[in-house]
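Only one protein chain is missing; all other protein chains are in place.
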Amino acid sequence: MSSTAKAASPAPGPRALPAAARRAEGLRLLLRNPLAAVGGVTVLLLALLALFAPVLAPAPGDAFSAVHPAQQLLPPGPGHPFGTDELGRDLFTRVLYGARISLAAGAVAIAAALAIGVPLGAVAGYAGGFWDELIMRFTDVVLSFPSLLLATAIAAMLGHSLTNAVAAIALSWWPWYTRIVRAQVVSLRERPFVEAARALGVPGWRIVFEHLVPNALAPVIVQASLDFGSVILTLAALSFLGIGAQPPQPEWGLLINTGRNFFLTNWWYVTFPGLAIFLTVAAFNLLGDGLREILDPRTRGRV
Amino acid sequence: MAAYIARRLLLGLVVIWGLTVVTFAIARVAPGDPAARWVGPHATAEQIAQARVELGLDKPLYVQYARYLGQLLHGDLGVSIRTHQPVAADIRTFLPASLELTVAGMALAVILGIPLGVAAAARSGRWLDHLTRLTSIGGVSMPTFWLAMILQLVFFKQLHLLPLSGRIDTMTPLLHPVQPITGSFLLDGLLEGNWPVFKDALAHLILPAVTLAAYPLGLIVRMLRSSMIETLGEDYVRAARAAGFKERVVVYRYALKNAIAPTLTVMALTFAYSLTGTFLIESVFDWPGLGNYAAEAVITNDYPAIMGVTIVVAVMYVALNLLVDVVQALLDPRIRTGVAS
Amino acid sequence: MTGVGALQTEAAVLEVRGLKKHFPVRTGLLRRVRGWIAAVDGVDLVIERAGTAHGLAGESGSGKTTFIRTLLGLTPPTAGEVRFWGRDVRGLRGADLQAFRRRVQIVFQDPTGALDPRWTVGRAVAEPLRVHRPDLPEAERRARVAELLEQVGLLPEHARRYPHELSGGQRQRVVIARALALEPKFLVLDEPTSALDVSVQAQILNLLQDLRERLGLTYLLISHDLAVIDFLCERTSVMYRGRIVEEGPVARVLARPAHPYTKALIASLPRMEAGRLPEPQLKAGGTAPAGGCPLAPRCPAAQAVCTREDPPFIDLGGGHRARCHFAGEV
Amino acid sequence: MAEKARAADAYAVGAREPLLSIRDLALDIAGPDGMRPILRVQALDLYPGEVLGLVGETGSGKTLTAMAVVQLFPTPHARITGGSVRFRGRELVGAGPRELAAVRGRRVGVIFQDPSTSLNPVFPVDEPLIRALRIHRGLSRAAARAEAERLLERVGLPGLVGKGRYPHELSGGQRQRVMIALALAGDPELLIADEPTTALDVTVQAQILRLLAELQRERRLAVIFITHNVSLLSGFADRVAVMYAGDVVECGPTAAVLQRPQHPYTQLLLAAAPRLGSGARRLAAIEGLPPSLRERPRGCAFADRCPRAAERCRVEAPRLAPVGEGGPAGGGAATGDGLAAGEGLAAGAGHAVACFFPGGEAQ
Partner (left out) sequence: MRRAWRIAAALLAGAVLLAGCGSGGSGSAGGGSEAQGGQGAQGSNVAVYAVTTEPMIFWDPSDGFSNEIIAMNNMYETLLRYDPSTNSFIKVLATDYKSSPDALTWTFTLRKGVKFHTGKTMTSADVKASFERTIQHGKGAAYILDPIQSIDTPDDSTVVFHLKYPAPMDLIVSSPYAAYVFDTDVLKKNGDDWFNQHHEAGTGPYMLKSWKENDALVLEKFPDYWGGWKTNQFDTVIIKPVEETSTKMQMLQAGQADVVDQLPYEQLQALQNDPNVEIVKTNSWQNLLAFFNTKKKPLDDVRVRQALSYAFPYQSVIDDVMHGMATQARGPVPAGLWGHDDNLFQYQEDLEKAKQLLDQAGVKPGLKLTLTYTSGDENERRVAELWKAELAKLGITLDIQAMPWDPQWQLAKATDPQKRQDILMMYWWPDYANPYSFLFNMFHSEQTVNFNLAYYSNPDFDKLIDDANRISATDRSQAEAKYAQAQEILVRDAPAVFIYDQSYVRPIRKSFGGYVDNPAYPNVVFFYNTYRK
């Protein structure tokens, strides 16, 4: 009885970390990855800026209905770090408030796309057969539309507004998640632990929701964080085309759209909103890349 | 292999059929009365009713769809509300300019992207890698329409180096007439040895092409880098090194052929993206292409034009994916023989 | 317990008759079925007595995995039947199926894959309890988990760990603990130690030996390693290309193998004390002739008859039989 | 340092020059939290034409040790941080790409564990072979093809050249034969075989082992045969080195090590494997786990699991020292004090063990 009586001692060393420490380690890994850390910190900073926009903005009214015709198109200066627009509004304020729109719209669009895409992918992957074919062929169809084009068509159809643009993005985005989740579920379905659960008599729905979906979620989260940037970019593009946010909303793409009439003469008008988009999207991309490296052991350590 | 391609083709057709259903649905759900739009602003109620019959809008939906499909099969994409030209003719007019731009942009992205992606992977973790990664993230994070303007500001306004916009100077083809062969000033100039036209067209092409290339370049570098890193960690790469092959052979011959497959898919994707990317930058560069046309159509709710462009681009995309499937099959014998699909 | 409660005590613990599992081969444009692969091709296997261990030896591609899946009702057989304690597994539904699941459990080859990486050890071990005994109070369930962990030589505090924090051997102990949670009567052991190092393998094999004695378990042990089967089992079957080619008491089969495949398997086994390299007796590759013995193209002793006629089982006495035309000869 | 150098010199005293000589090899792996020590190999020698079995369990460092010769590690983060690896007298630690290239493929051939991943899936199997023959032997294309055909025929795969056959069309055993042919293409003096049969079926394993043994004899190859299965070495390896926690704990002639193991770990390892027809009801198991490599114990790495461990074992690390000439386990000179005690190791091929209390019986 020696082998059962003498209990194996818990493994020492790095493999034996409690859950909290593991999370801490994840954070540490994130911080050790310099690009990802920069991305994470920037995202955090942007979120804070957006949150405290009313406090930080020199002229909060300029984000809404205020106009100051006397201060039209002033170059960047002490009072107006980003200059003013054609109606005399402080561009710094508008860009700051634009962060609120972009971040909120991005979050809503991604959440909606996830809400559609993840369950469909889980069903397709686990059920297989007819449902799989049906869902995946439909997914193929939606994916065959270049997403910007589809979002454009939908936004054009629903009417031009920020809400509709977000809806259009969500409607053109979900298939990516369906694909990822399905692929994950299909590969997980064959994994021994799922087989083991079946052999234990665990019912199908429990397997899907307790084993498959949680395990499939990691790549989805990575993808979603990468997509956050793309969504912000698409939203800006739609607004730039005139079918997204509507004036006087200080949406970044819309600001660039308005500013393009002046960009050769008043460089600051398009430059700062564009920089804001660029920084935000890059931050999310860096963060997403970092998350992927942390969650995907294949690339881990190859910082 | 033939069966594999046939199967892919079949799936592509299914997808295209699905596309037509979606575009049909969108066109039907779209606000506004197509019949009223058809007859124009001063029409009477009877004229509208008559137009409804003429257009078959009084028929059940499935009949309308059949009719729509029939028209599509005959290359009839309807008549643009804005230009009053058949959409198919419009697309024929505008597509070549967009293709010229897209091909130039993609070529730039591929030619720069592949060596950069490989180099970054091979020097993973070193300064070149970091630099390449930052650049690629920059590429995919840059709003193209903004990049377009910034490039114009720098290269036109500040440096006076490149023309602001357009496909060619208005005067150039008048001073140096070209016979349209391909419809592309660049190619025609080249083919006819008309250097002023060629040079002018090339100068005009640079900024839009660079703008368009930024995103695909970033994507290709990123994709290739990660798939190369994965491939370089494979046993067969270690085996190739152990066999004493030169690093260049190991990387560019043995690893790249494996790693390029996922990147090809991305390239097909980005080609379609670039075509739609032209939506955003053609107007900035006043490039007389499909993107400009589509952007105008979007702003004016010109549904026939939007749907026409959508279908054409989507079909090209499906065709391109098919091509990628074939190339991948050529690259990977396992796909060819159906071991992995 | 109704379904299996009515089990016939005189019936064999496990009785497999004529079990076949064929997979379609689909090719071409429409993925039409162009042929069939017989992964399991008419297997008969009987485990008479409870508390015994039966080995099933075979190399990769012999159809072991498919056999297990069919056995456990995870995939329906193409033909044949599987009876546990006299009841056909195929007909089981609802409560009967659940009762069957409680009585028959499996330990997988790869303990890493067999555990959900996001679940703690405690949760994994408790999973069968939550499914089959949902009314068990939380405290009792936790106590039971601790008990199970101790039973397999782990500490109660391991319950808080994640699989990746454990060694391979510890993980396999967790898998065994989970399999034991419902107090099964029958364990299918699918290469339980082939992913483990020798020293760890020894721990697990000792554990399995102990558990069998203490809990009166019946084992079906699938392994490519005859030494492991020898260590743990009383009887063994040898599988080749989806069919049983030889079976009998382990000691007899190992000492006097009757089928050329079994012989080759034993000869190939490296032995520390041998002082020479193992003997490869089988030729490489070759396609099996239709209607003949599947081993014929690789068999060193193949005769003309082997390519023509499928050999029947030849009884060699003492429960030992082999499926070879020349099994009776020396 | 001086002591170490002296030890190495003493160790190197022998009738023949070793083909490969490893001394105090230190190898670390770069992790997210800095360098993690993996290997601390005191000494390992290999003589021309000799087969050395390198035995150890997962994580013992046997593959990394052998691959230090060609510096091709399974993980890109491994770095040699100290010590010496001499091949034909040339120092390879710190060698540039050019020097390593001169060794790889030409002087040293490598066979990997899993033939299904070590062959490039998108190239016909003869392609790298022909390339290797051309670059290492300077053959023309046609000559290389002919030579490839000959080589493949020798490993039991006739008629493969020019047929455009891809790895996935071959069986596991056939793929490993291709790998063997590729490893031999440069006509190397040393073959590193990293568990070349682990991924194969037993019957195929026997065939491949045979083939390797034949080729070794024909070509008078020196072989490092890495395995976790000691049984495979019987009848093949001239000498065995047993590794535990990143170091060699015992090494010596195969028969000596297998039949009279001196290190308690070796003893337990040998006893742990079930043997056909032994009739045993229990196996000797080594309880516990190998130590964390990050925080290596001060003393003997095996002390925590060792049934014979004494106070000394926990504070002082034993060094590899020769076992008394032909002496039975436990007898004679070996004290774990290593060579510092002034004891020479005859021919470097004698039986050596790193233990203060060698010999005895594990069970």
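A, B, C and D label the chains in the order they appear, each numbered from 1.
Criterion: contacts are C-beta pairs under 8 Å (C-beta built on N, C-alpha and C of every residue); 3 or more make two chains touch, one makes a residue touch a chain.
Not measured: the values here are computed from a predicted model.
Interchain touches from the omitted chain, evaluated on the whole complex, reach A, B. For the chain left out of this panel, the touching residue among B:Leu162, B:Leu191 or B:Val326 is B:Leu162.
Screening B:Gln50, B:Thr93, B:Thr135 or B:Gln328 for touch with the missing chain picks out B:Thr93. Annotation for subunit A: contacts to the undisplayed chain at residues 64-67, 69-70, 72-73, 86-88, 159-161, 242-243, 246-248, 258, 260-266.
Contacts to the hidden chain, counted on subunit B, fall at residues 31-33, 37, 40-42, 45, 81-85, 90, 93-94, 111-112, 114-116, 118-119, 122, 152, 156-157, 160-167, 169-172, 174-175, 195-196, 199-200, 202-204, 206, 247-248, 251-252, 283-286, 288, 292-293, 296, 299-301.
We take it that only the chains that are shown with their structure count from here on.
Interface comparison, B-D versus C-D: the pair with the greater number of contacting C-beta pairs is C-D. Here the CA centre of subunit B is 55 Å from the CA centre of subunit C.
Centres computed as Cα averages put subunit C at a distance of 34 Å from subunit D. The mean-CA centres of subunit A and subunit C are about 47 angstrom from one another, to the nearest whole unit.
Each of the following residues of subunit D touches two or more other chains: 76, 285, 287, 289. Those residues of subunit B in touch with two or more other chains are numbered 124, 233. On the subunit D side of its complex with subunit C, the touching residues are 57-58, 156, 171, 173-174, 201-207, 209-210, 213, 228-232, 234-236, 255, 258-259, 268-270, 272-278, 280-287, 289.
Within the complex, the subunit C residues that touch subunit A are 69, 72, 74, 97-98, 101-102, 105-106, 108-110, 113-118, 120, 127-128, 131-132, 150-155, 157-158, 160-162, 164-167, 169-170, 173, 175, 178, 182, 203, 206-207, 210. Those residues of subunit D that touch subunit B in the shared complex are 70, 72, 74, 76, 97, 101, 103-106, 108-110, 112, 114, 117-123, 128, 131-132, 135-136, 166, 168-169, 179, 182-183, 185-186.
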